[in-house]
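Omission of a single protein chain aside, the complex is shown with its protein chains in their original locations.
Naming follows writing order (A, B and C), and every chain is counted from residue 1.
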Amino acid sequence: MTGREPDGDGLRLLVEPATTTRWVRVLYAVCVLLVVAGEGLRFFSHAFDHVHYGFEAWPGFYGAFGFVVFVFIVYCGRWLRGVVSRPESYYRVDEPERSK
Amino acid sequence: MNDAIGLTPESVLLVAVLLPLATAVAVVAFGRWPNLREGATLSGGAVTLALVAGILLPAVRGGGRPRIDLFEILPGLQVSLHGEPLGLIFALVASSLWIVTSLFAVGYLRGHHSPNQTRFFTFFALAIFGALGVALSANLLTLFLFYELITLCTFPLVTHDGTERAKKAGRLYLGLLMSTSVGLMLPAVIWIWNTTGTLEFRPGGILQGHVAGGSAAVLLALFAFGTAKAALMPVHRWLPAAMVAPTPVSALLHAVAVVKAGVFTLTKVVVYVFGLDLLSTGAARPIQWIAAFTLLAASVVALYQDNLKRRLAYSTISQLAYIVLGATLAAPKALVGAGLHIVMHAFGKITLFFCAGAIYVHAHKTNLRQMHGLGRRMPVTFMAFFLGSLSVIGVPPLGGSWSKLWLGSGAAQGDEPWAVAVYMLASLLAIGYLMPVVARGFFGEPSPDDAFCRDQDINEASPLLSLPPAFTALCCLALFVFAGELADFLGGMLGAPTSTAIGAP
Amino acid sequence: MTTWLQSLPPGVIMAVGGLLLLALRGRALQFGLVVLPVVSYGHLLALPAEHVVQLTIMGLDLVPVRIDRLAMVWGHVFHWAAILSAVYALHVQDRVQHAAAIAYAGSAVAAVFAGDLVTLFVHWELTAVTSVFLIWSRDDRARKDRDPEECYRAGLRYLIIQVASGVVLLAGICLRWADGGGLEFEGLATGDITSAPLWAQLVFLAFGIKAAFPFLHNWLQDAYPRGTHTGTVFLSAFTTKMAIYALARGFAGTDLLVPLGVAMTLFPIFFAVIENDLRKVLAYSLNNQLGFMCVGIGIGTELALQGAAGHAFAHILYKALLFQSMGAVLWSVGTCKATELGGLFKRLPVTALCCMVAAASISAFPLTSGFVTKSMTLSAAAEGHMTLVWLLLLFASAGVLEHSGIKIPYFAFLAPTKKDWSAIERPPWNMRAAMVTTAVLCLGIGVFPGVLYRFLDFQIEYEPYTALHVVGQLQLLLFATAAFVWLVRIGAYPHEKRATILDFDWIYRRALPAGWDRVVRRSSVFWTRGGRLAENARQDGLVWIQRWVGDGAALTQTRTIRGIALWVLAALAVGLAWVFWLH
Partner (left out) sequence: MSHLISIVTENLPMLQVVLPMLAAPLCVVVHHRRATWWVALVVTWASFANSVALARKVYLEGPLSYFVGGWEPPWGIELRIDELNAFVLCLVSAICAVVLIAAPRSFDQEVESDRHHLAYAAFLLCMTGLMGIASAGDAFNVFVFLEISSLSSYGLIALGPSRRALSSALRYLIVGTLGGTFILLGVGLLYMSTGTLNLVDLQQRIPASDGHRTIVVAMVCVVVGACIKLALVPLHGWLPDAYTFAPSVVTAFLAATATKVAFYVLARFLFSVFGVASSIDRFHVDWVLLPLALVAMVYGAAAAIFERDVKRMLAYSSLSQIGYMVVGLALVTKSGLTGGIVHLVNHGLMKCGLFLAIACVVLRFGSPHLGVQRLGSTHLDRLRGLGRSMPWTSAAFVLGGLSMIGVPATVGFVSKWYLVLGAFEAGKWWVAALILFSSALAIAYVWKVVEVLYFADPPRREDEVGEAPWWVLGPTWVLVGASLVFGVWTAPTVRMASAAAEVLLPALAGAGP
């Protein structure tokens, strides 16, 4: 049933330290391109005429929003971990109480 | 055709009640030949059931209220039998479960090599005699007569083992049941006789206009605690104690005769003696509260019981309080619910007790903590237990869900929303005390020294032990489908105007 | 024959047939497992598009079958999910699990086609009692994550809460029926729920429990990570979405759903960030997705409702895919804890790819199913000029990317690890087949949204692929991804840690039991002391009575003649005094 699946060597590119940096750079570049594309839309089409809110039309609004929100979430998570994190056995029933 | 052979509904009333008595005599007579003896029990049960279901049921469903006066026990007071929906339902439950329980008892007692089996089956039949008498009694005195008969005839069953514990339990059983019935119910009966000059069960009640609200409250309390068989706290203590009895007896106590006689008496008294109008004035409030307390408290206590039968006993106390609360809510729907619950709980609980008995005889286990993984050895038994539990909890598609609907709706109809909450909370607690048995049984890891649960070769208990619970579990499923018929039939006890109030066609 | 089949509620074939699986084993069991949902789906498709079956019992007007457009959305997707999950579970040889799963799926389908509250209640409870077996069942493949005791307890908690939802529903029915009101399941309330009648509020609460409203949600994160590796796939598809359907059917346009839904989209995000158990992360993510649907139902416009329906449709598939991939990891590795995983893509490339498709879908990348459905809800919020709601949903969209889009694939498949996975078994063919099929469906819906809209018979035109929408969404997602990369690189992203994350369930898993224990202990002291006092009093009383009337005691010992004579004289004297006093 198993074993016929090829090893995912092709995907190694994703994580090899040498290649990751390249991938990251690509990502940053795409981000920049997207902002540019957004500005392009503003000038070459009427897309922004139909937005519901004015701030949607701000340059790179979505990108900035995504970035900030993500960082915010992660830092909130770090803070939350300090508050609600307990040892893994926190809820574990004491041995004597466990049925035998 | 029935008339041609003399079987009018009236005479059937008498015959149906007397048949178990005749069966008891036959059991004694055939005491030396066990198979013949059991044959007597089973055929007695079959004929009784046939008579009740075949002749009385159609007659009453057709609107008839057959009645027969037997003899005058006190001047002006007859021992009389009559057939009406509520009583007939109880009679049906008692006579049908008598057969199943007898089958199970054969498997149990023989599997257990129990002594005194003739005595057992004799008093068993006598207890059914009492139960049918209670079910079909036409007045309070007759009911009281048979009520006491049940107590006395079940005493030898409770103490069947003859051990010190059984003796102690028997003492409590008899002492509590008799002292309450003699000390509380009897004066209530005499009080009513003195006030109204009648003890007849009449639709709409006989007390209306005779007693004021306060007196009605006292009278109801006398009945509620006088029928200790209904196990309202604090007169419930006999019930867990009586668990020392052999399991078929527990089944009899919990489902067929004893406790059902208690709640049936209360329901019947509410409908036919007090009448709804009298109780809807708030006279029933204290008993409602006590029933609600019993309902919840017994459930909570059940959560802590490791002994399976004790757990089931407290569950019974709680479930009986369902019925008592329903009856005392004195709303048409709640009364139908109470009647339905008598049936639903009977079949559900008897399944559970059968399973407990099968486990005890087959695996010699009594406590929950010993049953981890047992379900894989005894799948039929545990499947039956699962279905029975669901019915008791009130989960569709099992019969218990309908009675819960009617009871809850009756509580709302009686404008007591708190009672709805109590019912609902209790079913959650019921999951807490019943489902662990199933979950542990099927999925628990047996302890390393538990040879029984670890032995892959061991399988289901003998058919006489595993088929009765399977059958009653299927009955619980079937009752889900036929609950409508039952409810319509029960609606007949409230008389025409009220049956439209409950929404029955 | 036709009428008989037509009056048979859809799903009942599975619900009843599921129980028959208990009697089968081996090939027959596998066959039954797949055939039952297929046959059931065939039955549904054979029924007319608008179809009602009525029944009167005990004075209740019941509608066991009511087929219409809205119900059909769920009817389709529930069957798809059932079939895919059944295929996914084919390798498991466990009758109980299969029977429970199929009966569960069947009752969920039947619930969707229930036309009245009583029928709904029946199936509502059925889903509870069948699905719990998927949590209790034993699963040799997932031993590390599934401590039997914990599973047992979680299952019991799950069952109690699920049935609690049922009994609250029943209470609502009771109240409604006692008033003599009708029990049809349609438009129970709208607008301000607080001014609705009590019964409707109870029904709302009942739906809310299964829809995992805030503070009622913990059963979800508690139970789903404890299911078997195949069981959780079933679990993820039905219960909550059935609740969403019920809300859409009964409470469309109920204002309260909007803030509730927003809250649901938000709070799970933060918990998901720090949760170590990846299936639990998915459970939080599921909760967050339900929030989007609730908002849609709360807004209540046609666009919003169809957004919710479409979202539910797409969501069932990609969420199932996520759970499937995690199930595959569980099957192969035996655990789903992020701290134990990483770098699995090498050994499980198909699983990894499918997981990424699902992650992209849930994050709503263009060309995936999430993109074409979720945006409807946002648009509806915007059209309703709910700026704050819109912003918060946007916030939540970025959050979805965090926990489901990045965290799941990253920690399972990509994160650097020193572990050598070459020895682990790969998932069997049926799991992979199910995953691939589901992934194709996710992408297909994303690529051809019109097909979906037509298939679901949507009544409005909606075009997801506008340039602005695509660019904006890509900006949002990729910038967020960039943020992730940046945070990882600077070491600010929190490392996974073995831990128990407290949530609201702390109240009933810790606080209440502890309090109750204290009460019991206190009262048991009271009871034992009181009992001892009572027992002493009883003994003393008996001794006292015995002292007077016991064997040979003061009042029962043999009397001397003088004593008796004295009594006689006393009686005479008292008698005389009495009469002369009265004389």
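In this section, a residue touches a chain if its C-beta (ideal position, glycine included) is under 8 Å from a C-beta of that chain, and two chains touch if they have at least 3 such contacts.
Everything quoted here is computed from the prediction, not taken from an experiment.
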| item | value |
| --- | --- |
| For the chain not depicted, the shown chains it touches | B, C |
| Residue touching the undisplayed chain, where the options are B:Gly76, B:Pro234 or B:Gly282 | B:Gly76 |
| Residue of B:Leu7, B:Leu186 or B:Ile458 in touch with the missing chain, whole complex considered | B:Leu186 |
| Touch with the omitted chain, as defined above, among C:Ala423, C:Ile490 or C:Ile561 | C:Ile561 |
| Chain not shown, touching residues in chain B | 71-76, 141, 144-145, 148-149, 152, 159, 162, 167, 170-171, 174-175, 178-179, 182-184, 186-187, 190-191, 193-194 |
| Touch list for chain C against the chain that is not drawn | 545-546, 549-551, 553, 555-556, 558-559, 561, 563-565, 567-568, 570-572, 574-576, 578-580, 582-583 |
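Assume only the chains that are shown with their structure count from here on.
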| item | value |
| --- | --- |
| Centre-of-Cα separation between chain C and chain B, whole angstrom | 36 |
| Separation of mean Cα positions, chain B and chain A [Å, integer] | 63 |
| Multi-partner residues of chain A (each touching 2 or more other chains) | 99 |
| Chain B partner contacts - residues on chain C that touch it in the complex | 22, 56-60, 96, 118, 121-123, 125-126, 128-129, 136-138, 148, 151-152, 155-156, 159-160, 163-164, 166-168, 170-171, 173-175, 177-180, 198 |
| Residue numbers on chain A that touch chain C, as the complex places them | 1-3, 5-12, 14-15, 24, 27-28, 30-31, 34-35, 37-38, 41, 45, 47-48, 50-53, 56, 60-67, 69-71, 73-78, 80-81, 84-93, 98-99 |
| Residue ranges of chain C in contact with chain A within the complex | 91, 147, 149-150, 153, 269-271, 273-274, 343, 345-350, 352, 382-383, 385, 387, 390, 394-395, 398-399, 401-402, 414, 416, 425-429, 432, 466-468, 471-485, 487, 489, 492-494, 497-503, 509-510 |
